[in-house]
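Pasting a structure below so you can have a look.
Left out: one protein chain. Kept in place: all the others.
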Amino acid sequence: MTKHAVAAGVSALALLTAAPALAEIKIGASLAVTGPAAFLGDPEAKTLEMLVEELNAAGGINGEQVELIVYDDGADPNKARTFATRLIEEDEVVAVIGGSSTGATMAMAPLFADYEIPFISLAGAVVIIDPVQEFVFKTPHTDRMACEKIFADITARGLSKVGLISGTDGFGASMREQCLAVAGDAGVEIVADESYGGSDSDMTPQLTNIAATDGIEAVVNPGFGQGPAVVTRNYAQLGIELPFYQSHGVASDEFIKLAGDAANGLRLPATPLLIPDQLSEDDPQREPVQGYIAAYQAKYGETPSTFGGYAFDAFHLLLDAIERAGSTDPVAIRDALEATSGMAGVTGVYSFSPEDHMGLDLSAFRMLEIRDGGWAAVE
Amino acid sequence: MSELLQFIISGVTVGAIYAAIALGFTLIYNATGVVNFAQGEFVVIGGMTAAALIGAGVPVPLAALLAVLAGTLAGVLLYRLAIKPARQAPLVSLIIITIGASIFIRGAMQTLFDKQIHRYDGFSGDAPLRFGGATILPQSLWIIAGSVAVFGFLAWFLNRTRAGRGIRATASNRLAAALVGINTGRAMNLSFAISAGIGALAGVLATPVTFTSYDAGVLMALKGFSATMLGGVGSPLGALAGGLLIGLIEATTAGYVSSDYKDAAAFVVILAVLFVRPQGLFGAKITERV
Partner (left out) sequence: MAGRSIGPGLRTFLIFAALVVIGAALFPSSYFYRVGTLVWINTLSVTGIVVLLGYVGLVSLGHAGFFAIGAYATAILPQYGLPSGVAMLAGIGGAALLALLVGRPILRLSGYYLAIATLGLGMLIWMVLSKEAWLTGGPDGMAVEGMSARNLFKLVGLSLKSAEAWYWVAGGCASLGAALAVNLGHSPWGRALRAIHDSDVAARSLGIDVARAKSAAFVISAVYAAVAGALLALANGYITPDTGGFMHSVEMVTMAVLGGASSVFGALVGALILTALPQVLTVLADYEHMVLGAIMVLTMIAMRRGLVPALAGLWARRRP
């Protein structure tokens, strides 16, 4: 009798003292931390790392710590797909945030359907969520929405003849296509259509041609990186007075630094991240925006960019979904994501549905104008 | 008419930058027979260092000088650590070494500085100068003057100084050069140092117009290499002409034909020229010794 009791006692003791494997929730990310899209991926990675650190310090999700695994795909779709496979199979993540570029996103997307892991993309093209793929979501506005917002502002000013000058990178080219597609319905006529390479240093020939176009009334520049800053400088250099619009691809203080005084007077659709102090008290985005800026500034010593904001929102959407799902089963997380309603992030207020994996409408975009080297809301 | 003038100004400005990079390629080729694919990285070193120093409050002339020195130092290190130990390696291996070195330098730039795009104000301000219905930035004049000065310096150096002639002799026949008492090691070292300095200078002058970032070097090297070959590798005049020509082709194609294919036009012209003159515009005729 005593032998059994001792055995039972020892086993019970062994079970109790064996350290329980620290249940860790693994979240994966494949971002363009280096390479031509580092502009996007670097702040995204920094934001995710900061948020995970904060979360774990506050006790994690339901007491479980979160492990973030970030791979640098350099916006190479080949590498992105390999890393996605690695994240799903080797690292066994429950969800993936990533795809700083559309190419990388689209290369990874089929894997998430196969393995049934939810994926939140940080890239811009509308093709990511149209047609809707069951396990793919995205946080940034679509380029189509940017065009619609810009055109709405142009027509509100009583103008209609527009010239485009676009970067030949994925973002610029894709947005140019969308602008051409929605122009008619928006009451706008595209009368000039020029392009430039992402690393070009002088766009005066293209702008000269645009300025010389008959009857032109406004100019729009889809693009990101340094191109738009060069275009803006050239615009001022040539003395072009027409209303000038940039895209959300340059919604950052960096852009104002690079473009200098030439940027004054131009408008672009952006997230409230750029006007934290101008948000009203009852704006649901005020708290997340100011909180994010303060935390990022404290940790990295610089203001966060719109792209970091996409990662911020993706992470919080995921967190919110995991909490609502009450489990870390990927399919349950996905279902909870799809049921997200009215979640205020720094980019906008998100509400997903089975037909809408983007979650934002045009009101999430604020039209901003650059005045005296700073941002001002145009209303 | 003022449009054409604007296109020409645009073409000459970017062309001068390409030419400066091409002149750097030319010098190293003249000394070692190697086309140094890390040449673009020297431009970045110059630009990023100057941007960092100016941003920290260092007066512009001093920052420019230090940036050029930083580039020169990088060139010497490249020669000492990567090229010299590999002497007698086949040409293709040397190409891969310079490519590996450029990847290394890019990685170093990324950690030493950051991944942001940088700029500083033009040396004579940024207010454009207007004439003939066209505009030109004062910095463009600095860039053009700089490239012409570099060309002048190289032409004088390679033809009129002992060190320069030593470099040319080393490239022509290393053994023979050593036999007549030329310190071939020093000649090659010098060529890398000066070439890197030229690249850094190009970066310092160009940054107010082109901006700079840790990975801007790849495309710079590509354009510089194209300009070098178009003009004929080994010829400083070829480098200058090649650079300006490519710049002008790009600008006029963007202006008159289609901005989509302006880069394509440059390559089409290069291919066309090489089919007719396989040694480039001003290159030495290629002879094969049997």
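When the chains are written out, they are named A and B in that same order, and each has its own residue count from 1.
By definition in this document, contacts are C-beta pairs under 8 Å (C-beta built on N, C-alpha and C of every residue); 3 or more make two chains touch, one makes a residue touch a chain.
It should be emphasised that the depicted structure is a prediction, and the values quoted were computed from it without experimental measurement.
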Who touches the missing chain here, A:Ser174, A:Gln285, A:Thr328 or A:Thr347? A:Ser174
Candidate in contact with the missing chain, chosen from B:Val58, B:Ile96, B:Ala178 or B:Leu237: B:Ile96
What residue numbers in subunit A mark contact with the hidden partner chain? 33-34, 71-72, 76-79, 81-82, 85-86, 89-90, 101-103, 106-107, 110, 114, 125, 127, 168-170, 173-174, 177
In terms of residues, what is the contact footprint of the unshown chain on subunit B? 35, 81-82, 85-86, 88-97, 99-108, 110-111, 218, 222, 225-226, 229-230, 233, 260-261, 263-264, 267-268, 270-271, 274-275, 278-280, 286, 288, 290
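Heads up, the rule we're going with is that only the chains that are shown with their structure count from here on.
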How many angstrom lie between the centres of subunit A and subunit B, each centre taken as the mean Cα position? 37
Can you tell me which positions in subunit A touch subunit B when the two form their complex? 34-36, 38-39, 42, 168, 194-197, 199-202, 204-206, 208-209, 212, 225-226, 229-230, 233, 237-239, 254, 257-258, 260
What does subunit B use to touch subunit A in their complex? 3, 6-7, 9-10, 13-14, 17, 110, 115-117, 119, 126, 128, 130, 135, 137, 206, 209-211, 213, 215-216, 219, 251-252, 254-255, 259-260, 262-263
